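Have a look at the structure below, then the notes.
Only one protein chain is missing from this complex, and each of the others stays in its spot.
In this document, chain identifiers A, B and C correspond to the written order of the chains, with residue numbering beginning at 1 in each.
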Amino acid sequence: MEAAGQPLHSIVEGLFTEFSPRRGLGKVADYIPALAKVDAQQFGVAVQPLEGECLCFGDAEVRFSIQSISKLFAFTMAFAERGEHVWERLGKEPSGTSFNSLFQLEAENGVPRNPFINAGAMVITDMLLDDFDDPMFELLALLHQLTGCDTIDYDEEVYRSELAYGSRNAALCYLMKSFGNIHHSVRRVLDLYFMQCSVRMSCRELAQSVQFLARHGVNPLSGKEFLTPSQTKRTNALMLTTGLYNEAGDFAFRVGIPAKSGVGGGIVGLIPDQLTVTTWSPGLNALGNSQLGIDFLEEFTTRTGLSIF
Amino acid sequence: MEAAGQPLHSIVEGLFTEFSPRRGLGKVADYIPALAKVDAQQFGVAVQPLEGECLCFGDAEVRFSIQSISKLFAFTMAFAERGEHVWERLGKEPSGTSFNSLFQLEAENGVPRNPFINAGAMVITDMLLDDFDDPMFELLALLHQLTGCDTIDYDEEVYRSELAYGSRNAALCYLMKSFGNIHHSVRRVLDLYFMQCSVRMSCRELAQSVQFLARHGVNPLSGKEFLTPSQTKRTNALMLTTGLYNEAGDFAFRVGIPAKSGVGGGIVGLIPDQLTVTTWSPGLNALGNSQLGIDFLEEFTTRTGLSIF
Amino acid sequence: MEAAGQPLHSIVEGLFTEFSPRRGLGKVADYIPALAKVDAQQFGVAVQPLEGECLCFGDAEVRFSIQSISKLFAFTMAFAERGEHVWERLGKEPSGTSFNSLFQLEAENGVPRNPFINAGAMVITDMLLDDFDDPMFELLALLHQLTGCDTIDYDEEVYRSELAYGSRNAALCYLMKSFGNIHHSVRRVLDLYFMQCSVRMSCRELAQSVQFLARHGVNPLSGKEFLTPSQTKRTNALMLTTGLYNEAGDFAFRVGIPAKSGVGGGIVGLIPDQLTVTTWSPGLNALGNSQLGIDFLEEFTTRTGLSIF
Partner (left out) sequence: MEAAGQPLHSIVEGLFTEFSPRRGLGKVADYIPALAKVDAQQFGVAVQPLEGECLCFGDAEVRFSIQSISKLFAFTMAFAERGEHVWERLGKEPSGTSFNSLFQLEAENGVPRNPFINAGAMVITDMLLDDFDDPMFELLALLHQLTGCDTIDYDEEVYRSELAYGSRNAALCYLMKSFGNIHHSVRRVLDLYFMQCSVRMSCRELAQSVQFLARHGVNPLSGKEFLTPSQTKRTNALMLTTGLYNEAGDFAFRVGIPAKSGVGGGIVGLIPDQLTVTTWSPGLNALGNSQLGIDFLEEFTTRTGLSIF
């Protein structure tokens, strides 16, 4: 694949070399011990064009905690299952405030702004508990199908650690339950929610796993349609407006592609009909997104000229 | 131009015929007498492909009050003039709350969320008062250049009416002044702000006026670059995430194109490298955007298959 | 005792006769089944002067769920134990918003406004878990000492019912825990909190139990000082400014005495050096306070001319 008149490979390689000295930028998430001990110097980039090899650099094969990127998979599972009915219990608007804020949730009667903030993901989790006998098994099965790799699993230590330090998420979940927007027990919802967050995947695997979003909903490995073209388009729009918490507007402005981030330091993004991309650098900026990742992606879309706008 | 294997003209014509019976949907803005008396039955659509004639239907040649669509032109003027320095005094994030809310503005020390909410547009207006001797003359001159039509002007009656009923906007402006984020007198800022809002243009003129945003910043009539390609891309991203007040997420989800709306009932949107489009129907939904316009645009992107995602 | 030149007994009797036809005013709390089934027609008044018999009318001997009135006893226990140190983890200001709002609690980093809103009472409960081996035993023992009646106990059914429907209170407690302002497990805190709320007492018993607040801290039955004169004065001031949730200002304006209310429909108040008074009528106004109770107390202070102002 070419971009701006050059082979994509050499552009990405050049950028990776350029950004490598900035490894360690930002502050590693430390709200749970299991995340705090991650080596901040790690940096991986994977670019998967629609055709051809995955371009992998640095720690692109190292698995890390995908954290909130899991919200994307959980949401698409519920969206595929329920269609537009998912919107009966949550919204599609940017949150405007911190990703784990209770204020907005209280003011809006327990209806979360979108599926990519914590509260919204819990409502999705609550739906999955209705829709599947063993939703965690299904989620992992989905990831196996999307990546062709069946060793993807969640990290028991991170999961336990999240549960132990999950007071604020428990507050969010109980608040929604008080409004009747959580149907299962808070304990069950949090359990599944934290399990999802603690899934480990590599940049390469993540870039592969979202190929369907760049291909109108079709998983290229199986040839099967996971989402309809319309659902795919809409999921991408949702990622653009809400995928990076309350930095979504700035990210759209600077980078201009649908993406989803996690506090593990990963960011997965895509340009429809062109490519998918993942960056991983554990250091976060003040808004909880990977600082080096955002800087890299801004330069990546600038140099390649690839953009949805 | 073709889309989904059909001539664009016949798709748009078909859609217009289909939506025409729904004229009068929604509630005309009535906060000032001059707007309240507009005939709710009017409905116009203009689609301007990059090549070829403008496709005009219904009341596409009737001028109406562009209201907040003027924020787009004021912003691009300031952005062209100051570049990234505009962000020193306002943000790029969706607001999450009502377009004229003081709450967020107070909590965030008088720094508006983005240039497309009222408070942000006032900061832009304050900048224009610094940058130009006669900013209203310059704004009209810009609209004349972009449309090739030099009779575009503001409506004196609407302007006076806005001033007379502008208590909430005065509150916003004084609040920002108390934080030092308005440099000129509140009276001067409101004066210019309301003048901008009361500009009258037709669907055809609006579709022509934003062609530069679909053409990497170049005004096709003059061949001159108004914004750089990078600034153009970024302006489009900003429109997508914040152009429809706190309905931006839902609009991105349903319609999926950069757009800007006004309480006069107009919506102007675009698909880069493809076309620009304007709809006008004065009836608004509960969030202050043209109800028929949004419904039409959703179906327009669905039928044509044109989308940025 | 005389007031306004008449025997207190005849004033209170007259008032009770006058207000009796309005029994059933307001809306009985229905957030838990155990409270919803209370007979709304019940109405009791007990006035206990410093000297002489308790003046009892209507259902003054019927025990009811004291609910938030328990916050007064829990607070005084902690205040007696810790003195001014109690203020290290909560405030003394009126809340200004609803008694179970999370918004303020989040904005103020998990520090509740005062000990008489739910969140503040949970912090007090958390302190009692540190200060006593069996705090519920101690609380009941205190009530036995203050009233001379050792059959006062909590209601098992109400307690279980509160626990089962306590999602919003769990949200409050987890939110404070996330800020580090709850030291024990949320489960233990809620358990003790709901047990306190479900204590049952009669108007006569309540009027007796707060005599120490009208007597500079001394329990007249034992002659022992429970609070110092300064602590007593301060507790009374706190009741006046925060004892009736966000109706405290209006109550102070209309009635003008330190008081504490509960959603069971009880209100206990006092005039230092003069008397204590309890009303009970299960119907609540929109702000969660007994409607007939407030109306009665306003007329009571007006007719007797007794007031702290």
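Operating definition for what follows: a contact is a pair of C-beta atoms (placed from the backbone, for glycine too) under 8 Å apart; a residue touches a chain by one contact, two chains touch by 3 or more.
Since we're looking at a predicted model, the values are computed, not measured.
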Neighbouring displayed chains - absent chain, whole complex: B, C
Sole contact to the chain not displayed, among C:N236, C:T278, C:Q291 or C:T304: C:N236
Contact partner of the left-out chain, one of C:G44, C:G110, C:G166 or C:G256: C:G256
Residue, one of B:E88, B:E106, B:D130 or B:E157, that touches the chain absent here: B:E106
Residue of C:A34, C:L72, C:I152 or C:A248 touching the missing chain in the full complex: C:A248
For subunit B, residues in touch with the removed chain: 101-103, 106-107, 167-168, 170-175, 177-178, 186
Where the missing chain touches subunit C, by residue: 91-97, 104, 113-114, 230, 232-234, 236-238, 240-242, 246-250, 252-254, 256, 258, 272, 302, 307-309
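One rule holds in what follows: only the chains that are shown with their structure count from here on.
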Self-contact between copies subunit A and subunit B, residue sets same or different by half: same
Greatest separation from subunit B - chain, by CA centre: C
Intercentroid distance (Cα basis), subunit C paired with subunit B, Å: 56
Whole-Å gap between the CA centroids of subunit A and subunit C: 49
Cα-centroid distance, subunit A relative to subunit B, in whole angstrom: 32
Multi-partner residues of subunit A (each touching 2 or more other chains): none
